[in-house]
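All protein chains but one are shown at their positions in the complex.
Naming follows writing order (A, B and C), and every chain is counted from residue 1.
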Amino acid sequence: MGVFGIIGNEKTNVASSVYYGLYALQHRGQESCGISVNDDGVIHTYKDTGLVNDVFTSQKLESLGQGTMAIGHVRYGTMGTKGRVNAEPLVVNHTKGHLAIATNGRLVNGSVLKQELELKGMIFHTSSDAEIVSYVVIQERLNSVSIEQAVNKAMDKLKGGFCMLLMSPKKIIAVRDEQGFHPLCYGKRENGEYVIASESCALDSVGATFIRDLEPGEILVFSKEGITSIRDHCQKKPEALCVFEYVYTARPDSIISGCSVHAARKKAGAYLSTVKPVEADVVVGVPDSGLDAALGYAEASGIPYGIGLLKNKYIGRTFIAPGQNVREDKVRIKLNPVKETVNGKRVVLVDDSIVRGTTCARIVKLLRNAGATEVHLRSSAPPFVNPCYYGTDIDSKENLIACLHTEDEIAKIVGVDSLAYLNLEDVTKIGASGHCTGYCTACFDGNYPTETPKMIINKYENKLSESEK
Amino acid sequence: MGVFGIIGNEKTNVASSVYYGLYALQHRGQESCGISVNDDGVIHTYKDTGLVNDVFTSQKLESLGQGTMAIGHVRYGTMGTKGRVNAEPLVVNHTKGHLAIATNGRLVNGSVLKQELELKGMIFHTSSDAEIVSYVVIQERLNSVSIEQAVNKAMDKLKGGFCMLLMSPKKIIAVRDEQGFHPLCYGKRENGEYVIASESCALDSVGATFIRDLEPGEILVFSKEGITSIRDHCQKKPEALCVFEYVYTARPDSIISGCSVHAARKKAGAYLSTVKPVEADVVVGVPDSGLDAALGYAEASGIPYGIGLLKNKYIGRTFIAPGQNVREDKVRIKLNPVKETVNGKRVVLVDDSIVRGTTCARIVKLLRNAGATEVHLRSSAPPFVNPCYYGTDIDSKENLIACLHTEDEIAKIVGVDSLAYLNLEDVTKIGASGHCTGYCTACFDGNYPTETPKMIINKYENKLSESEK
Amino acid sequence: MGVFGIIGNEKTNVASSVYYGLYALQHRGQESCGISVNDDGVIHTYKDTGLVNDVFTSQKLESLGQGTMAIGHVRYGTMGTKGRVNAEPLVVNHTKGHLAIATNGRLVNGSVLKQELELKGMIFHTSSDAEIVSYVVIQERLNSVSIEQAVNKAMDKLKGGFCMLLMSPKKIIAVRDEQGFHPLCYGKRENGEYVIASESCALDSVGATFIRDLEPGEILVFSKEGITSIRDHCQKKPEALCVFEYVYTARPDSIISGCSVHAARKKAGAYLSTVKPVEADVVVGVPDSGLDAALGYAEASGIPYGIGLLKNKYIGRTFIAPGQNVREDKVRIKLNPVKETVNGKRVVLVDDSIVRGTTCARIVKLLRNAGATEVHLRSSAPPFVNPCYYGTDIDSKENLIACLHTEDEIAKIVGVDSLAYLNLEDVTKIGASGHCTGYCTACFDGNYPTETPKMIINKYENKLSESEK
Partner (left out) sequence: MGVFGIIGNEKTNVASSVYYGLYALQHRGQESCGISVNDDGVIHTYKDTGLVNDVFTSQKLESLGQGTMAIGHVRYGTMGTKGRVNAEPLVVNHTKGHLAIATNGRLVNGSVLKQELELKGMIFHTSSDAEIVSYVVIQERLNSVSIEQAVNKAMDKLKGGFCMLLMSPKKIIAVRDEQGFHPLCYGKRENGEYVIASESCALDSVGATFIRDLEPGEILVFSKEGITSIRDHCQKKPEALCVFEYVYTARPDSIISGCSVHAARKKAGAYLSTVKPVEADVVVGVPDSGLDAALGYAEASGIPYGIGLLKNKYIGRTFIAPGQNVREDKVRIKLNPVKETVNGKRVVLVDDSIVRGTTCARIVKLLRNAGATEVHLRSSAPPFVNPCYYGTDIDSKENLIACLHTEDEIAKIVGVDSLAYLNLEDVTKIGASGHCTGYCTACFDGNYPTETPKMIINKYENKLSESEK
């Protein structure tokens, strides 16, 4: 998921700026999207399922009007939180006015908070964490002098990995979770507007100059009066940046915690070239996400980099695959080998990860049909073996090939001559040029930086049954 | 423009195969597209303006039904031939039945042929060459024993650079123009269906194995009885393959006249590295079409290849750019520099061509803002200075920057430290590994392999005024 | 606004039944519509702005699946309650499960209830009364043994004119307000399914046999176990059926409180013929809503009934009126005089009401241009002079011509030879053949059957300021 916000002193076409920002963040979520524009305290919102490009026709954008601030959101669909009803920003009315909220991440204590609220007669329209957050914040708002004070208090109750933007009639409040699971940064445009975004590439997309990342736990309040930082929740817990942001989630042209994602991926490729080194003629990346690591692998190994797979640039969301063998066809339509590059060659194929293995297998077959004599598959991430509770969309355990098979078995299934993953100890080094002090690698090694949802529910139920005694 | 055809003995979902084929050929034309399915002599057609993906919903594809053969078309829009009315395949009814026709290219004597036909009372529904061709063919059909004989006779009258597929109730007839301006090849699927396409990548997309290119002037007749080659127009004139197919038009994974397009572009990059050699730190290609040449440049020059520009993969046809500075924004949204790659570096920027210069200038500015200390622009094509009469979409002379300014002026306008083009003598060598024996390079040097439309019209008018005397 | 519900023992295509029902109720609201299907406790909902026909494509209907029960809603748009966000059914999740709610009417104490809830930290997603109702019900649910008990308790707090359908995982609960402002009835289909609807015409549309109207204040609980009636709120207050239902809102083929709407309108026409009787040649009704009264007028007066205005049956929601004089054109496109009927005739023109007068004036002009020698306008309703607080969509006072001008002035403005309204004492007699015991005629005479919203807010604010002392 991705969030984007903008705030200035003059009314401008902020909706269009958010549109550009969400466009740049589209890779963080393709299921639904939305924009809320604040026009002197009145909030106009449009959101729906679909890509930014499809949801926001120019007519829809115009209908949002102008304003001094706006926030937007892109969401990927997970079981139970899909559909138009869960699209964000979530806009609610409360005793002090309107509040729009856009979130990136996941609460680990969401279901317990929800149960507590429902027992007070609260009703829920959605299955999103955003609605839980809004209730917690609004409850605190009743006894707070400002929305930012309410948010600061709410932070004590909200556990997990989440960033968020809250837009009140007069302010935008940006919040990064205490352990900094997900990135959030801000910058400034020449016209004085401040821009907050999940990734720096979205600042670039609207011509804003990067200022800095929010610190883990930091609350930044943007208003006409300027920017205020609330740091009561900073440096209370060890940092736990999702390392998968470097490996897969973020865009290569973003800079996270001071390290270029492109550089991190090249470094991953370089480290990877030292695992099971192999004699080969060409290094081929799977477009688009494997290209950076492939280049890093090539440079480190001395094996030439080649353009061995061509991606059809017209492939879009609405691509239909009529007839039989839909999945097969989809790969073939999307990717075609460049015979010239692979024919008669020993190919090192670099991808960012191996999830189900089916797409990999198809690609390997394409390369072999195009004349590759050997195919050595290299994954620039360690194997996925654990679920993520912090908002990263990882397939369920039953589908993860690494949970079901040994490395050798996978190599056979996928049809490669050799298979290697990035070492677990290397994955936390790829962002070393930046200033991040700790990573969440739970999906690879099971070391969860927080209590898990299950632990929290168990505690709550124990407490309930205690009190009933 | 691109054509695609398929023919087999059993009724299958041929529409879906053509759909895949057109998808792979989409880069050859984005203005309109269409598919005609032949179900026992009855031809069902759907066509409209738009991308293949947008025009053909699954409902529309299904409505075309099954058949034993089908042809399809993608068209780019040029002045005067845009709109739904000009979309192909063109389907006409005549005394011997139905005929569907899809063309790639341009007649040079089209306007004279049209005038002659109109003077006989013929009416025209479109402004496309396809309708002229169909009249010429149908007129010959009246005195021919077969449609292929009619096509063979028509070839004497049709001058210019054009390929075409004609589908009669029982046959598909594939025709490549006498001088082979445009590519056309065919292959076979495992189920026995023959597939004809403008580029080999479209054969790949439906799992067909490439058999061979049609020879310049060759007429191939596909029917239940098999394939017949009519070669009356072969080897009558020197070959004149559009060299721009290698440079820009075709997809890198296609093989044309025996030479891989990717290889040709790498070679172009290699040749280019010898023109005005420069000391630099990184070679960056403009995605997507400059990447192959950039890699060739890097390998030949020894300067490292870098991923310096990231293309937003969600950019689609319907991208709207609200607000001011639309053109500027469009480049910024589409491309973002990878700072890591270019910051503090001397960059060689490789693009396939420089047409108006405006996009180039924007990209150069992006690179400089990202920290590039020098930018050396290299075009893997010579400068465009002449119009194309054979169906390639080149901007009008008033817009071509190379017609308006000297190389030095252009370098200043675009804002680069140096500028170089591929040498004219090198451009015809890039496909040398294939079997093509001659190229059309008219857009670069003005050497038109045929009479120009103007010459033909003048002759005709002189003849008319003679006969009036 | 209109509501429709259906419940049976077997899973059937209930969505399609609701679709038919809403189609029949479309005249009660054209701004938005929605359907919620209950499939074993899981509620699937689709709703949007637009007509039933446009919102529910067959694909959308299918996506709702099958179920044992469903409810639906049509809404007209009033200031502040428009848009997709306010479309109903509203579906909320609470501690005991899901609840879908569809309402017809308006709370008079809505804003006070909302304020009280907000002060407890409740958040509101919509500006509809349905959300207020759902909170009140859910709060009661916490301390009730069943949803129907909660609804029964909630009725003590909800003041105003409103009917509603609530769908819990296992029940549909139909509620008619204490004074019976709005109609609600139920019936049964041959397959045993019960059907509840705002008007009997919707029962007809799904082949259900009318059983009876709900009594004012009655709560009917439909479940697998059958039907239970809760009558704690019955006969506590005098009946106050909106007389405008007979005059305008309801469909002529509906039967409300035992009286046919068509009959009531004919009777209105008959009464009207006694007000300012006039010598004339033909009685013409304005299609569609003036036809019944015109026929009644003709029969009572002995003046022949004529078809004098033809309505274009293709006029739809999406009708665009490009060019100048849009409003003028819209009337001309929609209605055309039948010259044969009015040429050279003295015409009595019967319409159901005169709101702004502009449409009337256009029609009168059309008739005169078609040769009518005199036009006598008769309104089958008394003049509107007061706002409605119970959910009927009456224009604001500044637009009501009767608030701005005398009868004589209006006659001049509209351009008629004479003008007469139905007498206030007659309007409550038009439904006399039924069993209704009292009417709300506030829009005509200002006698509001309840406290007005303003009174309630004043009281609340006084109480608040008292308690603050």
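Definition applied: a contact is a pair of C-beta atoms (placed from the backbone, for glycine too) under 8 Å apart; a residue touches a chain by one contact, two chains touch by 3 or more.
Since this is a predicted model, take the numbers as computed values, not measurements.
Every visible chain touched by the undisplayed chain in the complete complex is listed here: B, C. Here one chain is not drawn; of C:Glu10, C:Glu340 or C:Glu409, the residue touching it is C:Glu340.
Among C:Asp48, C:Glu116, C:Asp253 or C:Asp417, the one in contact with the hidden chain is C:Asp253. Set against the missing chain, the residues B:Gln59, B:Thr95 or B:Thr406 yield one that touches it, B:Thr95. Touch with the hidden chain on the side of subunit B covers residues 85, 90-95, 99, 115, 118-125, 127, 134-135, 138-139, 141-142. The set of subunit C residues touching the chain not shown comprises 13, 15-17, 19-20, 23-24, 26-27, 51-54, 56-58, 61-62, 201, 204-205, 207, 251-253, 255, 260, 262-263, 288, 291-292, 295, 299, 304-307, 310, 312-314, 316, 318-320, 322-323, 329, 332-333, 336-341.
As a convention for this text, only the chains that are shown with their structure count from here on.
Viewed as a network of touching protein chains, the structure reduces to a simple linear path.
Averaging Cα coordinates per chain places subunit A and subunit B 39 Å apart. The geometric centre of subunit A is 48 Å away from that of subunit C, both derived from CA atoms. In subunit A, no residue reaches two or more other chains under the touch definition.
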